[in-house]
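Only one structure is covered here, and it is reproduced in the block below.
Here the complex is missing one protein chain, while the rest keep their positions.
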Amino acid sequence: MTPRANGAKPKGVLLEADKLTIQFGGLRAVDQVSFAVQPGEVYTIVGPNGAGKTTVFNLISRIYDVSDGRIVFQGQDITGVPPHRIARMGIARTFQNIELFEHATVLQNLLVGRHCRNRTNLLTEIFFTPGVMRQELDHRRRVERIIDLLELQHYRDQIIANLPYGVRKMVELARALSTEPTLLLLDEPASGLNIEETDDLANWIDDIKNDLKITVLMIEHDMRLVSRVSDRVLAMNQGRVLAEGGPAEVQRHPDVVRAYLGA
Amino acid sequence: MEVLQLLIGGVAQGCVYGLIALGFVLIYKATEQVNFAQGDILMLGAYVALTLIVEARAMGWSIHLAFWLALPLTMAIMAGFGYLLDRAALRPIIGQPQFAVVILTIALGFVFRAAAGAIWSTEPQTMATPFTNQKVVLGGVVLGAESLAIIVGTAILSGVLFAFFRYTRIGIAMQAASQNQLAAYYMGIPVKIIFSLIWAISAAVAAAAGILLAPVATIDPNMGFIGLKAFAAAVIGGFGSLPGAVIAGLMLGAIEPFAAAYGSRAGLPKGAPEVSAYIFMLVVLIVRPQGLFAQIYKKKV
Partner (left out) sequence: MRNIFKTSYVQDIRLFEHGGHVFWYALLLIGVFAAPLAVSEFFVGEMSLVFIYAVAGIGLMILTGYTGLASLGHAAFLGIGAYAHVYFVKLGIPFPFALVMAGAVSAAFGIAFALPALRMTGIYLAIATLAFAVIMEQVFSHWTSVTGGFRGLPVTKPNIFGWQTTTETHLYYVCLVVLILVTLGTRNILRSATGRAMMAIRDSEISAQSMGIHIARTKVTSFGLSTFITGIAGALLAHKLQFISPEAFDLILSISLLLMIVVGGLGSLHGCFYGAIVVAFLPQFLALVKDVLPPSIGQIPGLQGGVFGLVLVLFILLEPYGIYGRWRKVRLFFEIFPLYRRATFKRQRGYLKTERMR
């Protein structure tokens, strides 16, 4: 853990984005965005389309490299960490346009989520030693707990390609949970869901926060959901931060209103 | 002078590679299908032209009449063949992953070779053309007329196709259909018919390449294997680029004769000149995995 030279930041910040910036050619998709997520909270990023919200996620999960700024997770600077290490460090994410493994079953998708917690190596796997069997059983048990939580038992052995959209969203969420994350990045989890499904989702986010003790960083458009589950909200537009605060406060903020309705 | 001679010969050969690669990239650009049978379609085109010319000569026509009628007629016949091929074999598997088409076209290549051997026998044959054994002298350099014909023919075909894609509505529709079939359907683009048209065009181009190649090579069922080097050219050019395919073909065509002539002097291991095209391709891919004029974008999540 690298000691922090410039202090004056509240202790126990889980994730800190410090003046994140990324430039694609001439376009600054994310411009000096800074925020801090406290452990145990549900922190939501809102903003019109094209605001750069998903880009922020892509920066945090290291799909993109920052042009400027830092990302600090649990006190560690992860700005340069290779993307495949992020899951093991405890950050999991879902994708806006579902990136599931289409030709595998729900169960297999979730088991892949356990990869970052896996401790077997190729040699032991070839011989399928008792250690490998124990590990497989352990993975299976943990994954089943998540299946129970999200009520996916019905779909356990079905191929993703045959599943309806709402179920796929749940599987995407379940797969992220399988990685046993400390921080969960949800990219528009409610998009495409109807009112009942969104209410279920709200309950699940509560469960994730209260029972599983996972911190949630979320991008969302559905303001009902945002108000219902979020502790704090960050509003973005055109790559920049507009406002930060409680859900009601941010929604009333004049800059935010202007961004959504147009000047 | 020897250098120039090698170069011209290489350019002519490169033109053939370029033409085949062109047909190859045409299909890929419009349909994202990879047609491993392109070389074998070239072979079929050569055989059809041969048959037409032989028949015409037997009826007493002059070689000029025979050839210049056989050329467009063969292209038309092969265009129809390409259309039907797409209709019968490739339309049913629209929507399946790219790999299925690769396998299918490879298999079709086998079938075409066997069929050609059955219909026309496997004995190598030669095709008489107006250019056979004619020489042209340009600025002190002696060129075979066949080579010149190849170069000119390639230039004309490339120009026509380039304009077609750039300036016609069908050309743009073809690009749309290649990038997102479902969206193209919604836009009212008759995707399936467009695909068949593309195959028709590509087959016609392959047939032209076959006719141009025939005078300088022997016609036999395996002449389509030249397609492999053309694939290398298409890859080097990056699959989405028509001019890239032709340029890459020219590059390969130019490299080979020099590798063969000077290779051992330059220290190349034995056997390397024959595969210089592939070595060059691997080098390009390692440095630029998407080819030189590529069209792969990082998926936006």
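Note that the chains are named A and B in the order they appear, and that numbering of residues resets to 1 at the start of each chain.
Rule of thumb we're sticking to: a residue touches a chain if its C-beta (ideal position, glycine included) is under 8 Å from a C-beta of that chain, and two chains touch if they have at least 3 such contacts.
Keep in mind the model is a prediction, meaning the values are calculated, not measured.
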- Tell me the shown chains the invisible chain touches, ordered by label. A, B
- Contact with the hidden chain (one of B:103, B:156, B:172 or B:187): B:103
- Task: Pick out which of A:59, A:86 or A:147 touches the chain that's been left out of the picture.
- Result: A:86
- Item | Listed residues B:11, B:27 or B:235, member touching the removed chain | B:235
- Message: By the contact criterion defined above, which parts of chain A meet the unshown chain? Give residue numbers in ascending order.
- Response: 61, 63, 83-88, 92-93, 95, 99-104, 108, 111-116, 118, 120, 122, 125-128, 132-133, 135-137, 140-141, 144, 161-162, 175, 179
- In the full complex, which bits of chain B touch the chain not displayed? Write them out. 32, 34, 89, 92-100, 102-104, 106-111, 113-115, 117-118, 122, 178-182, 185, 221, 228, 231-232, 235, 239-240, 269-272, 274-275, 278-279, 281-282, 285-286, 289-291, 295-301
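One rule holds for everything that comes next: only the chains that are shown with their structure count from here on.
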- Message: Can you work out the whole-Å distance between the CA centroids of chain A and chain B?
- Response: 49
